[in-house]
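The structure appears right after this line, and notes come after that.
Entry: chain A
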Amino acid sequence: MTKNIPALISGSNSFCPGCGHGIIIRLIAEVLDEMGIKQQDAICALAVGCACLLNNTLKVDRLGCPHGRAGAGASGIKRCRPDKLVFTYQGDGDAISIGFSETVYAAQRNEKITAIIVNNGVFGMTGGQASPTTLIGQKTATTVNGRTAEFNGMPVDIMDHLRPVPSAAYLARGSVHDAKSILKTKQYIRRAFETQISGSGYSCVEILSPCPTNWHMDPVTAADRIASEVIAAYPLGEIKTGGAAS
Partner candidate 1 sequence: MKQLMKGNNALAEAAVRAGCRLFAGYPITPQSEILEYLSWRLPQAGGEFVQTESELAGINMIIGGAAAGQRVMTSSSGPGFSLKQEGISYLASIELPAVIVDVARFGIGLGDVTVGQGDYFQTTKGGGHGGYFIPVYAPSSIQENADFVVKAFETAEKYRTPVIVLSDASIGQMCGSVELPEQQYPKRDRFDWALGADGDRPPMGRKMTDRMYTDFAYEEYVPHICSRYNEMKENEQLWEEVQAEDAEVLLVSYGISSRICKEAVKIGRSLGLKLGLIRPMTVWPFPVKAFRKYNGKVKGYLAVEMIPIPQMIEDVYLAAHGAAPVYAMPTGREIASSEDIIENVKAILNGTKEVY
Partner candidate 2 sequence: MTKEFVFAGFGGQGVLTAGMILAYSGAAKNLDVTWIPSYGSEMRGGTANCTVKLGDEEVASPFPKAPDVLIAMNEPALLKFMPIVKPGGSIIINSSIVKTVPEPAGVKVYSVPANDIAADCKNERSANLCALGAAIAAAGDLLTLEDVEKGLCGYLAKIKNNESNIAVLKAGYRAVSESA
């Protein structure tokens, strides 16, 4: 068995063992390779948080945006370089907490960008505090007795907010906890990029991803937790296809 490394990925990354980010970035690189998109033809607007470690991994032009603002940063890039594939790479804290407005308004304004949102249910880089997507009952550094609806509000499903937006042309939620989901997620990323290139509207792929470090689990248990708990709250699949409503 030979080990193929996609052209746009560097040999190493600095993510924790068992983290899903490495898999997801590799999927992006494979999709870019397969679509024949070259280094100079893709631009990534990067989040603050663990997602920013894409900087050392994916070999495309990239902009480090202020926390939460990748949706706006990507929009600015795309409007100045409509000839390029422009996508964000963000965590749930970045895209759904502080950047909720920028995420939803990029869709609302029909920005021809793709948002890739990695949802691991915690603020990873700052030490595992609760995020908007933390599940009810989940213990984090800021929900030490577990999240409750009464104290913390219900978890936020970003797709609930993007689905009704007419100019959201392609929405899907994938996961990287097992091989089958990984292959499906790759397909979603490709369809999202194709949606952008076709000019039919905004696209977003949310990807459930394990964070063994901050979930205080070994990698296998973390992956199992997605299957057994997380998917129930955030069901997988294509949520919207077929282009923007006219």
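Candidate entries met the following condition: all candidates are chains of the complex that A comes from, given by their letters.
One rule holds in what follows: contacts are C-beta pairs under 8 Å (C-beta built on N, C-alpha and C of every residue); 3 or more make two chains touch, one makes a residue touch a chain; residues count from 1.
Since the model is a prediction, treat every value here as computed from it, not as a measurement.
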item: Selected neighbour of chain A [touch, this complex] from 1 or 2; value: 1
item: Residues of chain A that touch candidate 1 when the two form their complex; value: 10, 39-41, 43, 45-46, 52, 55-56, 58-66, 69, 71-81, 83-84, 101-102, 105, 108-109
